[in-house]
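One protein chain omitted, others in place.
Naming follows writing order (A, B and C), and every chain is counted from residue 1.
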Amino acid sequence: MTDFPTSIWPALLVAVPITFALGTVFFAAAGRMWSGLAGSVATTLVSALAIAAAVREGGLIHHLGGWEPPLGILLRLDPLAAVFIGMTALTGIAVSFYAASYLRSQDDLPRGASLFWPLWLMLWAGLNGMFLSNDLFNLFVAIEVVGISAVGLAVLSGKPPALMAGLRYLLVAITGSMSYLFGVALLFGAYGTLDLTLLSAAVEPGATTVFALVLMTLGLMAKSAFFPLHFWLPPAHGSELPPVSALLSALVVKGSFYILLRLWAEVFGVSLTFAAGQLIGVCGAAAVIWGSWQALNQDRLKLIIAHSSVAQLGYLLMVFPLLILAPGTAVAVASDWTSSAWTAAVYQTLSHAFAKSSLFLAAGVIVIAAGHDCRESLLDLVARRPMTAFAIGLAGISLTGLPPSGGFFAKWMLLKAAIASGQWWWAPAVLAGSFLTAGYVFMILRLAFAPGNSDTENRPVPRGLESAALLLAVASFFIIVPAEAVISFLESSAPFGSAIVPGEGGVLP
Amino acid sequence: MTLQQWLPLLILISSLVPGCIIFLLREEQVALRTVLNLGGAVAKVVLVAWVFLAYRAGETFAFDFALAPDLTFSLRVDQLGLFFAGLSAVLWLVTTVYAIGYLEGAPHRRRFFGFFSMCVTASTGIALSGNVVTFFVFYEFLTLATYPLVVHRGTEKAVNAGRTYLWYTIGGGSVLFVAVVGLFVIAGPVYFGDTHVIAGLMEENRTMMTVLFFLMLAGVGVKAAIFPLHGWLPVSMVAPAPVSALLHAVAVVKAGAFGIVRLVYDVYGVELASSMSLLTPLAVLAAFTIIYGSVRALFQDDIKKRLAFSTVSQLSYIALGVAVPGVLSSTGAIVHLVHQGIMKITMFFAAGNIAETYGFHKVSQLNGIGRRMPWTMASFTVAAFGMIGLPPVAGFVSKWYLSLGAFDAGSPWVVVVLLVSSGLNAAYFLPIVYRAWFCEPDGAEVHKLCGPANLETRAFLLAPVVITAGFSLAAGIFAAAPNSPLTFARQIAERLYLP
Amino acid sequence: MNAMETYQIYLTASAVLFTTGLAGVFMARHFFRRIVATKIMGAGVFLSLVSFAERDALEFADPVPHAMVITGIVVAVSAAAFALALARRIHQLTGEHDFTTDS
Partner (left out) sequence: MSVWIDILLATLSVALAVRCLTAPTLAQCVFLFFAFGLTLALAWARLGAVDVAIAEAAIGAGFLGVLLIDALRDFAPAKEATVEDAEGYAAGGSAAEGSAAGVPLRAGRAALPLLPLAIAAVVFVLLTAEAVLNVRDGGGLTELAQENLARSGVDHPVTAVLLNYRSYDTWLEVGVVLIALLAIFAVGNGGTFARRDHVTHDPVLEPVSRILAPVLFLIGGFLLFLGKYEPGGAFQAAVLWGAMGILLYLAGWPVMTCLPRVWWQVLLTAGFGVFMLLGLAFMSGGGAWFEYPLAHAGNLILLIETLAALSIAAALTAIFAFFHEMHAPDATETPEK
């Protein structure tokens, strides 16, 4: 890990979006848009170059302030971080263009809506910081940057339901991060370091580690809206401005998942047991079924999509039991399925990020066109807005996991890991999840094919909005194509592929 | 890779690309769309014929492409796949002609023909799939491509039918998915025909392999409409006639039936499957479905619904033939893939013609229709006789081989099932034939029937039905000819039982 | 009691404060109290950090936890101020002061 060469790219991944965020503050609404767009483009470029450099070198690091851990903070751009940063950049640039067009074309937005730009660029920097950080406390600060700017974005519409949902979200976020920080305090007290790498070497089984594990896991689960701490998500994502819903559902919840995954695989392995994994897995299975069922029973499009997030995040939780080895299993044997489980985690994250943001953007188009997002707004969509309907179809297919989409690949890997590890009992949950997901996806498509009432409004929608939704849908569908390359890049460095051996920690086969 | 290696892919592209272009066309570009449709369909037939000739000459075809880790997209050509691909290609050409005539002037034709092409792409994809994963991909793709066709009319009835169709097919797809993954974990990427791979793994994983067999059977059984998974088929007959033809004869149900054939013959191998007594449950289910479908068909007044239940029944002939081991049964099963297809498509075309020309949907409205539509009803009659199993129509050949095979395998009860079924077939098809030819038109209908017309209906509608009826007859009369479906089926079956 | 060192007393208090705050976040109804409860939770966390710093003291206390706490306090106050602004705005627009009417 530390043998990666030092580079300035990790620093720029945080500094560039923030520079532009500060720039946007100086402009009025129109200028904010242009400077914000410039910032998005610049950040995307930096992300692309940084990822290219990481691919070339295997990974990059940056010692902030020139100090070595444990005194200083290390930024680590390893393959896993690179993939998440890439996901953020692709979603981010598409949503940025959508937002530019959206904010300009909508005239019923409050005056503060142009604050979208500084808040979003700060959020982007915070996310990049989260993926790069190798330091527990710095992660806390990054979590807060992300959390506060996310809630700030969530309440931009200024409408009471959004404010209410935003406050609930904020309280959950604060509680979650305090819980996380308590865990950090315990670990620091016990091991005298905040650096993940040093900590993973120092950590020992025992009550402190277990308690920190529980606190941090619960805190991060709340922030990621993992079942049963998901209650805040549907009202929040259902009431935000469409580009914000897209960003929050695609990226923000993934940030805390990323930290959780890293902590479990790198730090807490010694204190984890097979049963702990099963418990998390059960939460995941319950989320898949409960969330999908709730989505099926919603009347408003955005609420369907929001509840679907709860379900799709459940698949991510189901990865954890597959990473933890049952007592007596050899790591070499387990490499068969741990690698699949990691692939499932990454691909589910990616495909959900793209598919869900595409769906929210498409929902935004529908709201503009019809004036609302009740079921009637979908009628005859295929004829009225074929591009949006196609985007919903593609994204929906990926969400359902039908071949040969990105979502299919994720579910394939998840099922494969479940069956190969002998934990076949996750298969019915995956199966039921796909079945119910198909239910609500095709409920939307069914309405889209049904003939419309003559009184359904069809106001003009800027073309760019539809293109952004389609772009993300296409991305979600076709990320299966570079899978081979992505996975071999990921496999080049821990923690990807490592199995969690209870009592020992993460072990690479 | 020589050009010939790309041929399997070209077969797919010949319908995929026209389909994609059609989506991009404007609604009113009728001429271009028609050219694309027919061009694609003709090209597909030519390509299949080319591949067939090359295959005959000893050429092998393998197109492999690693889509993602674990997922190798593989197209292979073998006799069985080619057989099914040929059926799809020929019937697609006929159905395209029919659909162009049927939907003349209807709205949303761009969408219709786009998905129509996707549908056939999927079904030829299923035919040419080299491994289980590729088969699964196309199997699901078929579901997606047919859904818009089922709900095409957008009426409440159509939309509800679409919902039922989806619940069944997605459910089946999910089960198949789990089974395919399970098979992959145990056996790696299973290529069709490599039955020794599974046989070699049998010892250690007996229970698992049995479970997987039935999971996969349930997965493909949904599309093959085996009881109790048949519920979607009668409901989705609300779709336009060409779609029904496609669903019932070419693409969907055939994909299911073909799946069963592949599963038993090319994944597990017929010897292994019968030695593990996996086939008995299948035989019993199939036999039950045959009788059940026929009985239900008796009580339908709606023509298309009667035909739909008849399909449920007829499809299980294939499953039954597969479930009874032996060369003759297998021949009967495989040849019935084609025979059922050409006969049933004839009947749906005929029903569509009647509905399109006179607006009749009920059996009870058909009195005297044969006089106004002699060609259509003659074709229908040929197909009906075939379904009943009267010589010299194709259906007789299938039933004959199935019965011989049953005796061979020592399961005479199968023959009883076939006989009962034939009786029932006669009981629900003959009344239609009788009404059409021998009943006087009712008063209300007389007026309509006397409308002036040179042809009984549009040429685009009439030609396909006559052609497919001709196929049905020819397949029966020339069953022994060197290039008849029966000959091919027999070759395929014999190869299965080579030591 | 003399066996107990100063930092242990405060550690115990930190545990109680954290729990009190956590319970408050879930059980309190009024926005206002929930926000205060998050602050109390935070105070518990910060107290534990400072206590650890005192435990690890040589000639002076461990500066890293101190810095963490200062950073943490500023962050927590920023978040709380934002929450308070939200709560006030909701109250202005709807007259609500708790989540009872929301979903």
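We adopt the following convention: a residue touches a chain if its C-beta (ideal position, glycine included) is under 8 Å from a C-beta of that chain, and two chains touch if they have at least 3 such contacts.
Here the structure is a predicted model, which is why all the values come from computation and not from measurement.
Across the complete structure, the visible chains that the omitted chain touches are A, C.
Interface note for the absent chain: among A:Phe188, A:Phe227 or A:Tyr315, the touching residue is A:Phe188. Residues touching the missing chain, restricted to chain A, are 6, 8, 11, 15, 18-19, 22, 25-26, 62-67, 70-73, 110-115, 118-119, 122, 126, 129, 137-138, 141-142, 144-145, 148-149, 151-153, 155-156, 158, 163, 186, 188-193, 202, 206-208, 210-211 (touch as defined at the top). Interface with the hidden chain, as seen from chain C, comprises residues 1-2, 4, 6-24, 26-30, 32-33, 36-37, 39-40, 43, 46-48, 50-71, 73-82, 84-89, 91-92, 97-98, 100.
The rule is short, and it goes like this: only the chains that are shown with their structure count from here on.
Rounded to whole angstrom units, the spacing between the C-alpha centres of chain A and chain B is 43.
The distance from the centre of chain B to the centre of chain C, each centre being the mean of the chain's C-alpha atoms, comes to 68 Å. Centroid to centroid, with C-alpha atoms defining each point, chain A and chain C lie 27 Å apart.
Among the residues of chain C, none is in touch with two or more other chains. Chain A makes touch with chain B in their complex at residues 343, 380, 382-383, 397, 400-404, 409, 411-413, 415-416, 419-420, 424, 427, 430-431, 434-435, 438-439, 442, 445-446, 449-451, 480-481, 483-484, 487. Across the interface of their complex, chain C is touched by residues 71, 137, 140-141, 144, 147-148, 151-152, 155, 160-161, 163-168, 170-171, 173-175, 178-179, 181-182, 185-186, 188-189, 192, 194, 235 of chain A. By the touch criterion stated above, chain B contacts chain A in their complex at residues 66-71, 73, 108, 111, 136-137, 140-141, 143-144, 147-148, 151-152, 154-156, 159, 162-163, 166-167, 170-171, 173-175, 177-178, 181-182, 184-185.
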